[in-house]
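Okay, structure first, notes after.
Only a single protein chain was left out; the remaining protein chains are all shown in position.
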Amino acid sequence: MKATIGLEIHVHLLTDSKLFCSCRTSLMGKEPNENTCPICLGFPGSKPKANKRAIDHGIVLAKALSCSLVPEIRFSRKNYFYPDMPKNFQITQYEVPLAMNGYVMLGNRKIRIRRVHLEEDPAKLIHVGGDITTARYNHIDYNRAGIPLVEIVTEPDLEDTKEARLFLEKLSVILDHLGVYDPTTEGAIRVDANVSIDGGQRVEVKNITGFRNVEKALNYEVVRQKSMANMGIDVSRETRHFDAESGTTSSLRKKETEDDYGYIIEPDLVKIKLHSEWVDKLTESMPELPDHRIERFIEQYSIGRFQAGIIVNTGLQLSLFYEECCNLYKDPKIVVNWIVTYLLKSLNYERLNIKESKVKPETFVELLKLIDEGVISERTAKELIKEYTVSGESPRKIVKEKNLSLMSEDELHKVVSEVIEENPKAVNDYQSGHVKAAEYLIGQVLRKTRARAAVDTVRKLITDMMESKPR
Amino acid sequence: MTTIEKAHLINEKYKAFNFIAEALEGGEGLLSGVAVSVKDNVCVNGMQSTAGSKILEGYIPPFDATVVAKCRAEGAGILGKTTQDEFGFGTFNVNTGYGVPLNPHDPERSTGGSSGGAAVVTAVADFPHLAIAESTGGSISCPASFCGVVGITPTYGRTSRWGLIDYANSLDKIGCMGKTVREAALLLTVISGPDKYDSTVLHEPTQDYTSYADGCAEGLKIGVPEEYFGEGVDTGVTEKVWTGIKTLESEGATVTEVSMPFTKHSLSSYYIIAMAEASTNLAKLCGLRYGLHMPLEGNFDEYFSEVRTLGFGEEAKRRIILGTFTRMAGYRDAYYLKALKVRTKVIEDFKRAFKHVDVLAAPTMPVVAPKFSEIAELEPIQHYMMDILTVAPNLAGVPMISVPCGEHLGMPVGLHLMTDHLEEGKLVKAASAVEGAR
Partner (left out) sequence: MSSTVIDRDLVRRVAEAAHIKLTDEELDKYAHQMKAIVEAFTELDQVDTEGVEPSFHPIELENVLREDEPRDWAWNPLGNTVHKENKYFKGPRIT
């Protein structure tokens, strides 16, 4: 049985003020309802006024998704009653969305974008004394109400949960590159998913926050629908609510009138003409898109597609970090190896992203230079990167303070002699033709020196000394 | 007696206020020493503003409407909030949440609506007073005509709507009333102009409209649209209106007949657009954030329905239901969108006429103020039909003025003058000529 998945993705656009009023979009440290005004609370007598930057962001995003822009946009009122709606209608776009008919490439699969439009976010509801079905009443916090959202609607082109996740990741990287959203904000992306099985009825799963939850919700829903089909039960068309805690979806009661939003054109706002000068100016200064950046990295830095993909798809900040390092260090291949193999691992372990961390290009390449200069061994560097990721201290300084630099030849010679003295059996083995025994001895030296010796140097010393040692 | 005490007396006699200020403040400026009354649907910071509806009882706006702020800046004191039909839903000011105002010329008759209270105070105040009123489909002209005062409805967007409790946003216009054309023009001068809080306000700066009130109609071309003198217009009213038009002629204007063929479609177009917009505007009123509250019982569907059923008056419910219907899937194209297209034809009617004439002249209302007993006999649709002469210019957003032009059956008759967009100056000029000769 084949699944067909279409997504409606709501993204918080990165602006300083809300879509129709001047309240802030940053809610950090705000008391409930502190970040409101008569406009975003819909007080009688107040009127909306559209934020230019939100439209700018919408235009840039539509271009990045290869959509056609409409020449003139208007906002509409989508009318339905709900306690999170300050006006019991949402200002959104209906007749004329900002853009239509785009696509995103996933490898060689084309995922079509049906429409892209702007709208205002509703408030946050906190169910008091239960969940959505059992709470006695709700606490309403309108701080979020009016934050600009862009809604991206795909055609039902996604074939399974994995593809849906890949699509979202790719979309997230595009948004990140465009600088139109902040991936670190909680709930910056919310998804409604339409799922059906083998041409069966379409089920909408509403309001899923976070990629991991999208995957969970889709998995649950696909399995649910498949097992119903296997039992010969028809899947009915409905809207379901996703519960992140249990990872399950459940039916939401709906009235027949609820689907009828009775749209009208928002009469408090005027039409917005997307003049070509405006659009062209934005397009010209549009940041490089991820797919293009990957190709450029391969070309410019002679690195592999796989590594270029990891750098770019991890996010804009890492791409910028990589390029900055390449400006400061001679070999881009060594840089990419160290980032992909060690730095990312260490960041992930500490649950940090490059932007939040104290890792800086200047100090990171210092680490690579220390190896080149023969000050520390690669092995020491691999150990050091963990501490560096957390503290961001200059690696040169750490090496000095912790005495991690390579030993002098004399010192090393002394340690090698000791190891040879202490391990007669291994020496014997080596001399009777078991060359592998040398590796054991090298390990012993590195342990004793706390890796303050280069492997090659140690190997040479050991073999030389054993060759010259009488049997 | 203080002005505030006088306002209380007016209220006792005519029920003209929903709220009277405790004290009259004021300062220096064009409106120094003038008490400005404000229609209840225009927000005054800290003063209960209900738009005449029980569902907004207790709503204290946390800001001034732009027009109110402009009046204060010119030294006016805000006298109080004047009675109106609930949200502006009415022609006779009988659809009210807080009592029905009485016509000063005959208390058994209607003041006209929906800015009834504004017209009453303007008519009877024996102190310096001007009224902020508001029109969606004729709510300034009608009561001005019935109460015998001057009412100006400016071009759509000439005045900011920031602070106006919406009826139908694409039609609502804040305007003004005065005893004389010059007085009304003074208030218009103060309240007009751009405003960063309203996306639909026009960007042209205000003018000194009083400078046009020179009593002279020399050179003005007056058009008389035949469609405004048809069946249903009282012959006594027609007679007085023609007296007014003849006055313009004798003051130097030329008079020609014009035709506005889409006038007859304006009523349906107006009511569909107005109700569609109104029904969405009123959705926010649900007993949560302001206005009428009830104990939080039931789920949100039940609670909202409970509050709205209790809070809205009969006409408000009728318009909400009709407005919801006209924009529902399946009906939307035939009603809401069709009405917007017909509106284009109505606007074209005016644009065509104003290529040939400066001012259109017609009766403001087809009748003089009716008795409450007569109004009680009317079906809702007959109420709506009373607006036949005022809805077309309101749909087109052209400025209009109702100026008294005589009496019929002992009641005032209003001459309705209309000009092209932003031609308020010509309007004041023509009206002052009619007034001067009276």
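Going by the order they are written in, the chains are A and B; count residues from 1 in each one.
Quick note on the criterion: a contact is a pair of C-beta atoms (placed from the backbone, for glycine too) under 8 Å apart; a residue touches a chain by one contact, two chains touch by 3 or more.
Just so it is clear, the model here is predicted, and its values are computed rather than measured.
Write down which of A:D260, A:D291 or A:E383 is the residue touching the left-out chain.
Touches the omitted chain: A:D260.
Tell me which of B:F19, B:F229 or B:Y335 is the one touching the absent chain.
Candidates B:F19, B:F229 or B:Y335; residue touching the omitted chain: B:Y335.
Touching the absent chain in the whole complex: find that residue among A:L27, A:L106 or A:L125.
Within the whole complex, the residue contacting the unshown chain is A:L125.
What residue numbers in chain A mark contact with the hidden partner chain?
Counting only chain A, the missing chain is touched by 15-17, 22-25, 31-34, 36-38, 41, 43, 49-55, 72, 74, 81, 83, 125-127, 132-133, 135-142, 253, 255, 257, 260, 262, 265, 267, 269-273, 275.
In the full complex, which residues of chain B touch the absent chain?
With respect to the unshown chain, the touching residues of chain B are 58-60, 62, 155-157, 170-171, 196, 199-200, 202-203, 262, 264-265, 267-269, 271-272, 279, 283, 286-291, 293, 296-306, 308-309, 312, 317-318, 320-322, 324-326, 328, 331, 334-335, 337-345, 347, 379-381, 384, 395-398, 421.
FYI, only the chains that are shown with their structure count from here on.
I'd like the Å distance between the centres of chain A and chain B, where a centre is the mean of that chain's Cα atoms.
Result: the chain centres lie 55 Å from each other.
Which bits of chain B are touching chain A when the two form their complex?
Those residues of chain B that touch chain A are 42-43, 49, 51, 56, 59, 61-63, 65, 161-166, 168-170, 196-200, 276-277, 279-280, 283-286, 288-291, 296, 300-301, 304, 324, 327-329, 332, 336.
Can you list the chain A residues touching chain B in their complex?
Its residues touching chain B are 38, 41-50, 77, 79, 81-83, 86-89, 137, 140, 255, 260, 262-264, 267-270.
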